[in-house]
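Below are the structure tokens for one structure; questions will follow.
Every protein chain but one is kept in place in this view of the complex.
As written, the chains take the letters A and B, and residue 1 is the first residue of each chain.
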Amino acid sequence: MDKMLTLTCPCCNVTAEETEFHAGGEAHLKRFGPGSSDDEFESYLFTRKNPKGVHFERWRHNNGCGKWFHVARCTTSLEVFASYPAQTYAPPEDILVHIDTRRPGWRAKT
Amino acid sequence: MSDPVTALNHLSSGDGIAHIAEIGPLGMITLRGDLRARAIQAAAISIGRVEFPEMRHCNSAGENGIAWMSPDELLVMCPYAEVGEALTKMNTTLAGQHALAVNVSDARAVFQVTGPYLREVLAKLAPVDLDPGVFTPGMFRRTRLAQVPAAFWMRDDQTAQIICFRSVAKYVFDLLCMAAQPGSEVNHF
Partner (left out) sequence: MSTRLATGGRLLNKSKPLGFTFNGKQMRGYEGDTLASALLANDQMLVGRSFKYHRPRGIVAAGPEEPNALMNLGAEGRFEPNARATTTELFEGLEANSQNHWPSLEFDVGAINKHLSRFLPAGFYYKMFMYPRSFWKHVYEPFIRKSAGLGKAPKARDEDTYEHFYAFCDVLVVGGGVAGLQAAKTAGQTGARVIVMEQSEHWGGRALVDGGTVVDDGPVDKFVEQIFSELEAMDNVQLRSRCMGAGVYDHGYALGYERLSDHKPGRDGPRHRLWRVRASHVITATGALERPLSFAGNDIPGVMLAAAVRDYAVNFGVSVGDRTVVVTNNDNAYLTAISLKHAGLDVPAIIDARVLSQDSAQVAQAKALGIRVMMGHAIASVKGTKRVTGVEICAQAGEGAVLEEISCDAVAMSGGWSPVVHLWSHCGGKLRWDAVNACFSPDPDNPPKGVDGMGFVTPAGAASGVFALDDVLNDAHAAAEGVMTTLGLRLPKDSAAPVAEHRGDAPMAPVWMMPQGANVKLREKAWLDYQNDVKVSDVRLAAQEGFVSVEHAKRYTTLGMATDQGKLSNINGLATLAGALDTDIPNVGTTTFRPPYHPISMAAIAGEAKGHVFQPIRRTPMHDWHNNNGAEWEPVGAWRRPYAYPKPGESTHNAVMREVTNTREKLGLLDASTLGKLIVKGPDAGRFLDMMYTNMMSTLKIGKCRYGLMCSENGFLIDDGVVARIDADTWLCHTTTGGAENIHGHMEEWLQTEWWDWNVYVANVTEQYAQVAVVGPNARKALEKLGGMDVSREALGFMEWADGDLGGFKCRVYRISFSGELSYEIAVDAAQGQAFWDALMVAGNDLGVMPYGTEALHILRAEKGFIMIGDETDGTVIPQDLGLHWAISKKKEDFLGKRAQERSHMTDPARWKLVGLETTDGSTLPDGAYAVATGTNANGQRNVQGRVTSSYHSPTLGKGIAMGLVLNGPDRMGEVITFPGTDGKDYDARIVDPVFYDKEGEKQNV
């Protein structure tokens, strides 16, 4: 059976299985619109990280409160480090520090 | 106007381990806004006539009630015939406030599942912990029932009220009947 993760939505505090959620790809992309260079636009639209290890993702609680949020997760062990609001430009520092304890040296690899 | 017709015209089934009935029509208003704002709370309470709910709760009394839908959304419930007036009243209360109040009474179908096995009926369809120690009357859960989104709360130990989209009312009714089919007691809770 696929869809086996459990995630906690920081907007309604529900911890639920993946079937309540919808995955939205890499988090913290910066939008480039009209006036941006071809390279900037290409990187915004197409260039995605595909890390083996720590990853920051967007998820939506679509069969729930309907809100988008972010998840810090390990793509190999599937460990979930934290979920946090979508209204951020970068992962909060306390979450980064927590990941340091779980995956020492991970920052050097990204 | 003619008499309002619910999605399934009050279809019900009592053959199985729980009684399932479409109820309504019920007045339902989606209210979006800053839930901390006084005007929003006042608007909700003036129509819902219950205490303002905590996160993921639904306070209800008869046909009135307020359900917490999301950090910026409530479902305010009242008798069906009062919705028009209620919206006018709400919009007056909300004047000058960034908020959205819309009538969704007909966009939804509402079911009641009653009986001692109602938790099991729901637990066959929703990926939710329905243990009596975990999910208690008054809690409100938006989730899915099999393949469609739905929300429910327990009015009391023997009564759950389920809200889904009107277009899938028949599917949800059939699902509930299937989950409550005779001889399907799990005896888990």
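Things worth noting here:
Basically, a contact is a pair of C-beta atoms (placed from the backbone, for glycine too) under 8 Å apart; a residue touches a chain by one contact, two chains touch by 3 or more.
Just so it is clear, the structure is predicted and the values come from calculations on it, not from any experiment.
Of the candidate positions A:C9, A:C74 or A:I95, contact with the hidden chain is made by A:C74. Touching residues on chain B toward the chain that is not drawn are 1-2, 4-7, 25, 30, 32-33, 72, 98-100, 102-108, 120, 123-131, 134, 146-148, 165-171, 174-175, 178-179, 181-186, 188. In the full complex, the hidden chain is touched by chain A at residues 1, 4-6, 17, 24, 31-36, 38, 41, 45, 58, 60, 62, 66-68, 74, 77-80, 86-87, 102.
Note that only the chains that are shown with their structure count from here on.
Centre to centre, using the average C-alpha position, chain A and chain B are separated by 32 Å. Of all the residues in chain A, the ones that touch chain B in their complex are 11-14, 16-17, 19-20, 62-67.
Taken in their complex, chain B has these residues touching chain A: 55-56, 69-71, 73, 127-128, 141-144, 149.
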